[in-house]
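The complex is shown incomplete by one protein chain, all other protein chains being positioned as in the whole.
Chain naming follows the written order as A, B and C, and within any one chain the residues start at number 1.
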Amino acid sequence: MSEASPAKAYALHLGVITLLFVLSFLLPDYYHGLLARIMVLAVFAMGYNMLFGYVGLLSLGHAMFFAAGLYGAGLAVIQLGWSVPAAFAAGLGCGVVVSLVIGLLALRTTGVAFMIVTMMFAQVFYLLILYFATWTGGDQGMVVPQPARVLSLGATSLELTNPTVRYMTALGLFSIVLLVTLAIVRSRYGRVLVAIRENEERTKMLGYDTFSNKLAAVVISGIICAASGAAYALLFGYVGSSFASVQYSILPLLWVLLGGAATTLGPLIGTLFMYYVIDITSGYTSAYLLIVGIALILLVLFFPKGILGSIRQRWLGWLP
Amino acid sequence: MHFGPHLLLAALEGLVTSAVLALTALGLSLVFGVMRVVNVAHGEFFMLGAVLAWAITTAIGGHPALGFLAALVIAPLIVGAIALVAERLVLRRLNYNPEATIVATIGMLYIIQQLALTFYGPEARPVEPPFNYRILLPWFGYSGYKLSVIAASALLLTATWLVLTRTRIGLVMRATQYDSETAQAFGIPVGRVYGGVFALGAMLAAIAAVLIVPISQAHYLMGQDPLLLSFIVVIIGGLGSLRGTVVAAVLIGLSDGIISMFFSPTLAKIIATLLVAMVLVFRPQGLFGTTPR
Amino acid sequence: MMPLLTTKGLSRDFGGLRAVDNVDFALMPGEIRAVIGPNGAGKTTFVSLVSGRIQPSAGMIVFDGTDITNLPAYVRVRQGIAYTFQITSVYANLSVYANVALPAQLTQRHGSHSKSAIQAAVMTALERTGLADRAHMPAGQLSYGHQRLLEVAMGLALKPRLLILDEPTQGLADSEIDNFITLVREIAKNATVLLIEHNMPVVMQLADRITVFNAGRILAEGTPEAIRDNAAVQEAYLGTAP
Partner (left out) sequence: MADKNGFFDLSKTALTRRTALKGLAAGAGLGLAPGFVRYSQAQSSAPIKIGFQSHRTGIGAAYGRWYEKTTAAAVKAINAAGGINGRQVEVIIEDDGTDPGRGAEVVGKFATQHKTDIVFGTLFSHVVIGSAPAAGENKMPYFVVSEGHHVASTKLNRYVFQPGITDVKSQIQSMAPWIAANAGKKVTQIFPDFAFGYDHRDYLPPALKAQGGEVIAQIAIPPTESSFTKYFPQIPAETEVIYHVMVGPAVLTFVKELGEFYGSNRPQLFGFIDSLEATDINSPGLEFLDGSHFWEGSPRYAQADDSEAQKAYRTAVGIDDNGAAVGDPKDVSTAAHMFGCWETLYVVKKAMEDAGYKGPEDRAKLVEATEALTAFAEGPEHPQGPKTFNGKIHQCFGIQNISKVEGGKLKVVHKTKIEDGLYEAKGDYTTQAL
């Protein structure tokens, strides 16, 4: 983490946001839609990175935070008939509650035990979704009805099913989370998180309540992931238990490691990379997972710190 | 069914689960303990063992026992060789960096799974047990083969324990686990130990799979559950503790079997998972670990 | 005058071993106190109990008139007890500046919030330890002696009332030791210093009073001269000492 060049860092991030904005008008329909989805999932990855990259806590249970947002927002619309903003808030609220409870319990452990405990709580969460199938739709999941996915702003109403509205909403969420992440990372609090990652015992002896700081990080991470989940439910109209399965806990870890842990833009890069590798290779062969696997291994051999992480290490030391 | 027989049945079922789980988890524990590598592809080595068992028994034909015994020897060897190659080509070059190895083993998972799908296919295929003997109890019938799985697993675990505690190989492995740098300084070929441990870990998973495949079929997606359960067993049992791994496997297998007597199945799974998670929360070093290192 | 720190009946067991055994201890404000004793005498365990890194098995600790026995370490740090590690424990991957900024931003929290205030505090600590020109190096690239100084700078940035130094001169060159003695004297103008030290010349030059530990108990306590002449101490060091 470098102290210098805040202007450069902010310029870069605003540049990326501008680029994504401009791309909205240039991309063909398919990639336009795909990128909207990638931005929402990149938010999930950013939430994961908050905890894994900056605090060094490897969780295998983040699907539960994503699903908390997904179901919080989805069920609020489907079962309670709430409006889109209220449902989004409900998703965030669920994210806060779940991450607070899980944080209080799981943070009693460290290292691999933390990894396994989070995985098991996520498994419980997943099974609970199946158990309460009457309300959650179980493994089939539920559709968020199209007429309900409208954002009313005073006189105007925006249909979230409209590709442009959806892209811009996704971009808005992505931008907010990206800038918030950047601000957190560069703040005093961000410095404490990194210190905990580097040496927790030492940080305690410098007067920091590391437990509370870690708990706050779990909750921030949980909120960001829940925001991604809530946005997914409202923008794409489906809630289902597969998003709570362990696969969706491994995916953000993979995206973050690919893009570069503890880099603010790494999650986006990693998610983009993974999506495009799958999308392109699956067009050429039905055995595309083979190619994905080989790509992952090659990438990690030549970019052991992830794409952006390795770039930062070798060339651009100022990257946040 | 009355409570007693029901409990007996649940316990037997739990023990079969435990027997297979203990072997699989021991493999993961060795890799985890000695190399500090989180091997996400461990479940795929398990799957590979089962798929190869099917291939070998089908190719050999004749009496089921013949093919099964061949599979029990050949399948682990092939899987071990594959693991060794993977270790040489990938993990070693990554310097066993914990994060990079996670990505790399996820890559291996995809590759192995896809190869199994392409060459073996998406169907679940059965392997005939070496013998079919139904033990008739007064209250229910039970598979004789299942009981033999428990025995075989106990035998293999004892053998592994002897190797680890009584032989030079075991000593070298323990020394490397304790402190790889010092071990290196004392002339232990740490690189080769790592290769051997990774292969051995995969072989244990493959053996477990060959044992279970006459009970539950070979399928290309069968690796995920053993992986997750093994992780849990390894952590609950305490890193690198053979005794802990076995006890944790028995505990998890039995609790899974017995809790299912009292609750609806999904609820039973929820309670069992939550219980084990709570054990870990309030005893993070595992049941037999001392202090986390 | 009231003591800054007192312990009463302080004990700590590790398994069957009693590492600190029923220690009554008092430290006056402004003092430089050295704690000496043979290896395994319980010195580090004792200061770890004081700093809160480990919990006592029995006894109580009073700091500045309040019972801090059950307070977690980080609260004690905030109340003014700073601890520098025996084994160098700086953040190797972070810059020297960032290492010191971490404690500095804590003490600035209640005062000025501005970035410049933190910066000023960091630079003051770095200048006092002579590390100012290395502020932007990664801490891991500092020489061993400089890393020891960085430990002290981190302690200083906490603006402590009690600074605990655990074997600060270990591994330092003679020239570095002289500078270090000057530094501690200067620190002692604003803070009380509790020093674990093996290097007897350093102890003799710095300490106002010396406490000698042996087998988890206080063997003797007094001025450097009194300790030098104490027969029991000599026996502990020359006779039963390992």
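Assume a residue touches a chain if its C-beta (ideal position, glycine included) is under 8 Å from a C-beta of that chain, and two chains touch if they have at least 3 such contacts.
Nothing here was measured: the structure is a model prediction, and the numbers come from that model.
Student: What are the shown chains that the omitted chain is in contact with?
Tutor: A, B
Student: For the chain left off this view, which of B:I150, B:L164, B:M261 or B:L274 is in contact with it?
Tutor: B:M261
Student: Write down which of A:W82, A:F211, A:Y238 or A:W318 is the residue touching the left-out chain.
Tutor: Among A:W82, A:F211, A:Y238 or A:W318, only A:Y238 touches the chain that is not shown.
Student: Per the definition of touch given earlier, which of A:A86, A:L130, A:M168 or A:V277 contacts the omitted chain?
Tutor: Hidden-chain contact among the options goes to A:L130.
Student: Give me the chain B residues in contact with the hidden chain, please.
Tutor: Contacting residues on chain B, toward the hidden partner: 1, 5-6, 9-10, 12-14, 16-17, 54-59, 61, 64, 114, 117-128, 134, 136, 140-143, 215-217, 219-222, 225, 257, 260-261, 264-266, 269.
Student: Mind listing the chain A residues that contact the chain we can't see here?
Tutor: Per the touch rule, chain A residues meeting the hidden chain are 28-30, 32-34, 37, 127, 130-131, 133, 137-144, 146, 161, 236-238, 240-243, 279-280, 282-284, 286, 288-289.
Basically, only the chains that are shown with their structure count from here on.
Student: Work out which chains are contact partners of both chain A and chain C.
Tutor: Shared contacts of chain A and chain C: no chain.
Student: Please name the chain that ends up farthest from chain B once chain centres are defined by their CA atoms averaged.
Tutor: If we average the C-alpha coordinates per chain, C ends up farthest from chain B.
Student: Which integer distance in Å separates the CA centroid of chain B from that of chain C?
Tutor: Averaging C-alpha atoms per chain gives centres 49 Å apart.
Student: Centroid from C-alpha atoms only, then distance chain A to chain B, rounded to Å. What do you get?
Tutor: 32
Student: Check each residue of chain B and list the ones that touch at least two other chains.
Tutor: Correct list: empty.
Student: Could you pull out the residues of chain C that touch at least 2 other chains?
Tutor: Answer for chain C, listing residues that touch two or more other chains: there are none.
Student: Per the contact definition, I'd like the list of chain A residues that touch chain B in the complex.
Tutor: On the chain A side, the touching residues are 105-106, 108-113, 115-117, 119-121, 123-124, 127-128, 130-131, 246, 250, 253-254, 257-258, 261, 287-290, 292-297, 299-301, 304.
Student: Touching chain C in the complex: which residues of chain A?
Tutor: 1-3, 188, 191-192, 194-195, 198-199, 201-210
Student: Quick check on the complex: what are the chain B residues that touch chain A?
Tutor: For chain B paired with chain A, touching residues are 32, 38, 40, 90, 93-94, 97, 99-100, 102-104, 106-111, 113-115, 117-118, 224, 228, 231-232, 235, 239, 266-267, 269-270, 273-274, 276-278, 280-282, 284-286, 292.
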